[in-house]
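Every protein chain of the complex appears in place save one, which is left out.
By letter and in written order, the chains are A and B; residue numbering begins at 1 in each of them.
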Amino acid sequence: MLVYIVRRLLQALPVLFFVSVAVFSMVQLLPGDPVRSLIPVGDQTVDPAAYEEAVQRVRHQYGLDQPPPVQYLRWLGRASRGDLGTSIATRQQVSDMIRHRLPVTITLGLMSALISVCIAIPAGVIAAVNRNSWQDVSATVFSLTTVAMPGFWLGMLLILVFVVWLGWLPGPGSYVRMWDDPVEGFKLSILPAVALSGFSTAALMRLTRSSMLEVLAQDFVRTARAKGLAEHTVVLRHALRNAALPVITFMGLQAIFVFSGSVIIERLFAIPGVGSMAIDAIFTRDFPVIQGFVLVTATVVVVINVAVDIIYGIANPLIRVGRS
Amino acid sequence: MNSSNRYRQAAGRGLTRRGLLSRSALAGVGVAGAALVGCGGDDDSSSNKVDINDQPTATPRPAVAFKRGGKHVSVWETEPSGTLDPHMVKPGFVAPPAIGVFNGFIRQDFEDLGKIIGELASSWEQPDPTTFVFKLRSGVKFHDGTDYNAEIAKWNAERITSSGYFMEGKYTGSAAGIIKIETPDLLTIKFTFDKPKVDSIEAFYFSGGSGLSGAVSRKAAEAAGKDFWKNPVGTGPYKLKSWDFGSKILFERNPDYYEQIKGEKLPFVDEWEFIALPDPAVRVINVKSGKVSSTKIEPDQVADVESSSIYVVKGGPEPLQIYPNHQSGIFKDARIRRALAYAIDREAVAKTVFFGQAQPNAGIPKRSKWADPSYTGFPYDPKRAKDEMTAAGFPNGFEFEVMVLPTGARTKAVEFMQAQVAPLGIKIKILPMESSAYVDRLFLRVEGDSFFALTGTLGLNETGGFEANAAPTPARKQNPNDPKMIAMIDKIKSTFDANARKPLIWEAQKYYFNELVALVPVVDSFRPHAVRAEWQGFAMVAPDTFYPDFRQVRLKA
Partner (left out) sequence: MTGVRVSSELVRAVGQSGFKGTPRRLLREARRYPLGAFGFTVIGLVVLMALLAQLLAPYAPLKVATGLSLDGPSAQHLLGTDQLGRDLLSRLIYGARVSIYVGFIAVGVGASIGVPIGLISGFYGGFVDGILMRIVDAIIAFPALVLALGMVATFGGGIEVVMIAIGVAIMPQYARIVRAQVLGVKNADYILAARTVGAGGARILVRHIAPNVWAPVLVVATLGLANAVVAEASLSFLGIGVKPPQPTWGNMLLDGFGQMQRRPAMAIAPGVAIFLLVLAFNFVGDTLRDALDPRLRGSR
């Protein structure tokens, strides 16, 4: 068991290494110089020599004049100590920016995971138990509805319905964090969380349904039925427990999806999370922020997935022994 | 105003001619009021005075009584990032809050670009071409209670010229070249430049970004050090109250602000907040629901938003032009550039893409003091376009690519032009790019054919924005390299008599647009802003900045 845990942890390191190389290379390839694009056009005409000098000085300050491999190693070295550099556009410490914004995105992710679970698991169970009946069809359609719409479209529709027509919720903007003001924060977070939950709801529902189907076909279920237990007891007590494992794996999926999906949702709902930070950084070629964002979110994703694998390994010894 | 050997401009002059402003009992303050009314003394411009009850540049409304207080929520497109240190230059969102928190010596009158309003300076003159003398307003205090005077002004000027951009590197702004700053007394400051400066009063103008005269509190700056940018202390109408990075920024009224209009102390509003709302549809939803008091909107949303509770204010105009690559590619030939200029139906673009919230561009917008009123720009003339194309050797049309910001009316404008010029055989290829990408490609690597964006400064800039686009610079390598144009600009810069300069500028403008076709003009768009009806006094600042002047915004009673 311990061997398995250690093995999984060690496997995570090269993943992070590859991620860091990937993001660094991507950033190097991006056209556009953040330094030059920050200096107003008019002033560039006055003194060309002084302008060039200013640009060079700033580039030196950010270490942008070193060859790429050197820059990479310096960055990695600092990052491992927690120093992710300074944002070129906002001049704040990248680690501060992330520390400020990551909790917002994670809260959103957790809320949407909760919503997914509350919708998808009952839907999946019902669908499995009544396979190919109208309940199956409607549960499938219902949960697939949210994935079939692009998240931002679903978000926009939600805004139209709940903000414009019904007026039940305040419009996006001026975000309030949940821990500062739970009520207001909830009002501002519920719609984006629902919009974000689309993909996960469908995935989880499908997962639940297929695991339930598998489990329901097992012998021990037949035995339970033969013993005369009521159907719902069979379902709830025996089948569900065994089908619970995929939900944990689902958490790993959710982690991956949250950081990707939140980019658009945060932009639409004006939420100051890491997603909107990443988009602004890409548009302004803010290297340190892009790199920091990818590294941090990849680390979070990897950690969560390792945890998921470990739990899975504890639960199912077969996995530990050799497969996938 | 006489203008023999000496070039003089004195704001205070206008004061005594106006009977209205005999309340000079409040000396410094009264001067401010007068300055608002008009200055320069070149012409009697009583028709341009700002009436406290008017809503400048808005749909005309009857004068309405007002009340103080309230909180105004405004919107910016992306996160309120950047710094609130006016000496650390950063384009983008910073300017609007910065002009709320700080003052400079002078500012531009948003109603009439030719007018200069004194802020921390009550009067100024340029006794000889290399020297500027400013008389400072007395009794002005910073938000932290420290005094503003000539010593502090000098310290500020040194702060920006010595540190420059990003607080390192040499200052490269329009006030570069100062060799001496003297303070003969506590309310007078004198700048001496190394070279004669033609009407470089612009260097002392404060618009939130660079500009020599933005005043920060020395005590606060020295205490905060590197963190001053998030704890700004200035003299302006608003103080920073809180800043939620990425989301919103809140200002509160400075009760000791010096400026007044007709005896009423500014500002009127208790709190001003900026929130980040990147999505245009969401902005409209919020202004309709009242969560937001004013916001920039897209031209196609104007019809949707106008109602009894919301009115629309026009800003700008914002000249949108196609910047061609003069150094390589198809646009090297002036005939091709002219062909394109003739091939665009600017009226149709203004009417369709901008829903009437734009006008065909004809050189420098007429609001600018340097605009030649007789210049009418390029007509829509497909036949002449064809002639030019044929003369250049492309009788059946040509191809080129345009880089453009990916969202909003600009992409639509290029799409529309694309369809429009297609019958002539001109094929436009659209490349959506964020600004830093096309700056890199076109400006620096001189690759690509053109991009579509707004022109740089237009207001006080002497040569009307020519310089930025008329000759190659390290940051604009794709500019034309035309000896005649450069000679004209040099001549303008060495003519110190304002009246003699004007015809030179007009001539240069004609050459710049017609012969050189440095830029292919398209339209001037008015940046529409939606404002809730309970607010008045909402006006846009100078046309190249497009943010509201929130000194005068107030609630209706």
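Quick notes
As a working rule, contacts are C-beta pairs under 8 Å (C-beta built on N, C-alpha and C of every residue); 3 or more make two chains touch, one makes a residue touch a chain.
Note that the structure is a prediction, hence the values are computed from the model and not measured.
Counting over the whole complex, chain A has residues 11, 14-16, 18-19, 22-23, 26-27, 29-32, 132, 137, 140-141, 144-145, 147-153, 156-157, 160, 164, 202, 206-207, 210-211, 213-214, 216-217, 246, 249-250, 252-253, 256, 259-261, 263-264, 267, 278-279, 282, 290, 293-294, 297-298, 301-302, 305, 312, 319, 323-324 touching the chain that is not drawn. Contact residues of chain B toward the unshown chain are 279-281, 284, 298, 300-301, 303-304, 348, 351-353, 355, 405-407, 411-412, 414-416, 418-420, 429-434, 437.
As a convention for this text, only the chains that are shown with their structure count from here on.
With centres taken as mean Cα positions, chain B sits 41 Å from chain A.
Considering their complex, residues 30-34, 36-48, 50-55, 57-58, 61, 89-92, 97, 100-101, 156, 159, 163-164, 167, 170-175, 267-272, 276-277, 280, 282-285 of chain A touch chain B.
Chain B makes touch with chain A in their complex at residues 73, 75, 78-79, 81-83, 88-92, 164-166, 168-174, 176-177, 209-210, 229, 244-248, 273, 275-279, 281-282, 285-286, 288-289, 291-292, 434-437, 439-441, 443-444, 456-457, 461, 467-468, 471, 473-476.
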